[in-house]
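Of the protein chains in this complex, one is absent; all others appear in place.
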Amino acid sequence: MGAFLARRLAGLVATLLGASFAVFSAVYLAPGDPASFLTQGRSASPEAIAAIRAQYHLDDPFLTQYLKWVGGAVTGDFGRSVQFRQDVTGLLLARLPTTLFLVGYAGLLIVAAGLILGALAALRPGPLDRVVLIGTGVATATPSFVAAIGLISLFSVQLGWFPAFGNGEGLVDRLWHLTLPAAALALTFAGLLARVTRASMLEELAREHVEVARSRGVQENAVIRRHVLRNSLGPISTVTGTVIAGLLVATSIVETAFGLSGIGQLLVSSVTVKDFPVVQAVTTLIVVVFVGANLLVDLVQPAIDPRLRRA
Amino acid sequence: MLQINDLTVRLAPGQAARPILDAVSLRVAQGEAVGLVGESGSGKSVTCRAVLGLLPRQTAVSGRVLVDGQDVLSQTAAGLRDLRRRRVAMIFQDPRASINPVRRIGDFVTEGLRAGGLPYRQALDRAEGLLEAVGIEDPRAALRRHPHEFSGGMLQRVMIAGALAAEPDLLLADEPTTALDVTTQAEVIAILSHLRTERGMGMLFVTHDLELAAAICDRIYVMYAGRIVEEQATGELFARPRHPYTAGLLAATPRLESHEPPHGVPGRPLSLAESPDGCAFAARCHLAVERCRERRPVLETLEHAQVACLRAGEPVHD
Partner (left out) sequence: MTAVTLHRRYRLPADRTTVAGVAVLAVLVAVAILAPVVAPHDPLAIDFSAALSGPSADHLLGADQSGRDVLSRLIFGARAGLLGPLLVVTLSTVAGTLLGVLAAWTGGVADAVLSRAMDFVFAFPALLLAISLVAMFGPGLTAPVVAMSIAYTPYVGRLARGVALREMSRPYIHAYRVQGWSGWVICLRHLVPNVVPLILAQSAINFGYALMDLAALSFLGFGTQPPVPDWGAMINEGASALLQGAMLPALVPGAAVVVTVVAFSIVGEGIADRVSGRER
């Protein structure tokens, strides 16, 4: 187990290094001189350019610059934002709560709706199953921005139940403001989770050991819980990796659609104005979270299915 | 203690239903070991499952299945659960498919007990004793292990332990050794037989292997195409099989002592759904005559046996 973990961690670090290298060298692959790239669109007096060159160590060899960036990144220093003229790290931290709140809220909705609908569809074949199949079919075909627009038009403009943009202050106000965004974010993934849950449970329901448990006089509820649901956890947890990846990026879209000041919206606006330090930092952050989450999912698998454990 | 009367089962109700069993009747007395022998498609597994009420959702069933006088087919859900927890237990064919691979052995063995309300600790203790009885080494540790750590033969013993946990009066064994190799088969059968007689349980032993049934059963029913075609005490069945099918099965078994090669029954076994009018076995029977294809034989008593053959009463042939 220890060796396995060490190997996976090594792989994680290697991937992160490679990814950060790719992200970093992106500036150098872009057409034009990095300095003018970093100041794109802004006034560029020679002194300003010289200052930027010094600040970004642009006169140092490429590898040195990269290593300095990695060193900074590891200690939490991602440089300065060109558009906001402040520390990128500070910028990120200020916007983190909103994004975390949104993602957490959406995550809850995804898990609740996905698992419940999927399980119900598997356990009660008939009209309910058909409805869930069709509903999830449409849900998985609805990207988050379409869902956002749809939800805004119905619940905000027509019914006036929820606001169409803004973060909100304080817990309740935030919940109110973030409900539509969380729902828009959750829709596709809840549909996906429901389908996977349903398929997995249907497969497990057909297995012999379920019948055997019934033959011992175990209550149907317990049979479903201990033999069907429990055995479905494997495929369900695997799809969680996909969901997390999608969530991380879809956040950018939803935050932009609803005018929320979170990390995703920061990424989008930074790309538009070519504030590269910010783009580098956020991209790296997303990759770190994604790779880390996948690693966690992989590590959890042996706990779920004992057959995967090495003796 | 077990009495099945005229059990008829059709899969899926309505005209297009596929018939599985036709008027099957059998009985198992207290403490008696009875064999139910037939090939694939004969309906023996369905008969076995009917005793526990384990028929698939959409089946049309008629007849009665009485366990200690109570009809299983008309039981409430709660009554069925009670039956399954305390009076009848079943051993299934493939232990790897029948035991949840994701849970521990201890969970499996104690599941029925806990469902019946026994506290966890006590259930585990009882499970430990059972594992020891079936010959698992270091039973305490085994309780915490997972199915994939055991061989097929060991797992089948665990299955037996699980079935015995409830201290049932009747044991149903659905081809318990078919998935095992021959030497393991012998061990498992020995354990099963020993424990059964020790606890005085009745047993319905379902198999396609006539010799195997003979080894541990007092009486044997032979099934063909969804119907019982013969029933006799074991010794007499082997000495004087009354039904041509039984005779055919016996002749098809290779024997060490004999110098004659085995000769099989031509054709392949039919299921009830495929059977023509008249005797289902007629097409493959070397003794068949015209009336066999027209009239369906009914199970009748003949001396100490029951046979379903129109020519059973005639003077002896093979």
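The letters A and B name the chains in turn, as written, and every chain counts its residues from 1.
Rule of thumb we're sticking to: contacts are C-beta pairs under 8 Å (C-beta built on N, C-alpha and C of every residue); 3 or more make two chains touch, one makes a residue touch a chain.
Just so it is clear, the model here is predicted, and its values are computed rather than measured.
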item: Missing chain: touched chains present in the view; value: A
item: Of A:78, A:189 or A:276, the residue in touch with the unshown chain; value: A:276
item: Of A:73, A:119, A:248 or A:263, the residue in touch with the unshown chain; value: A:248
item: Residue touching the undisplayed chain, where the options are A:83, A:142 or A:238; value: A:142
item: Touch residues of chain A, complete complex, unshown partner; value: 15, 18-19, 23, 26-27, 29-31, 137-138, 140-146, 149-150, 152-153, 157, 164, 245-246, 248-250, 252-253, 256-257, 267-268, 270-272, 274, 276, 279, 283, 286-287, 290-291
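In this section, only the chains that are shown with their structure count from here on.
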item: Separation of mean Cα positions, chain B and chain A [Å, integer]; value: 54
item: Chain B contact footprint on chain A (complex, rising order); value: 207-209, 211-219, 222, 226-227, 230-231, 304-307, 311
item: Chain A contact footprint on chain B (complex, rising order); value: 52, 54, 80-86, 89-90, 92, 94, 97-103, 107, 111-112, 115-116, 146, 148-149, 162, 166
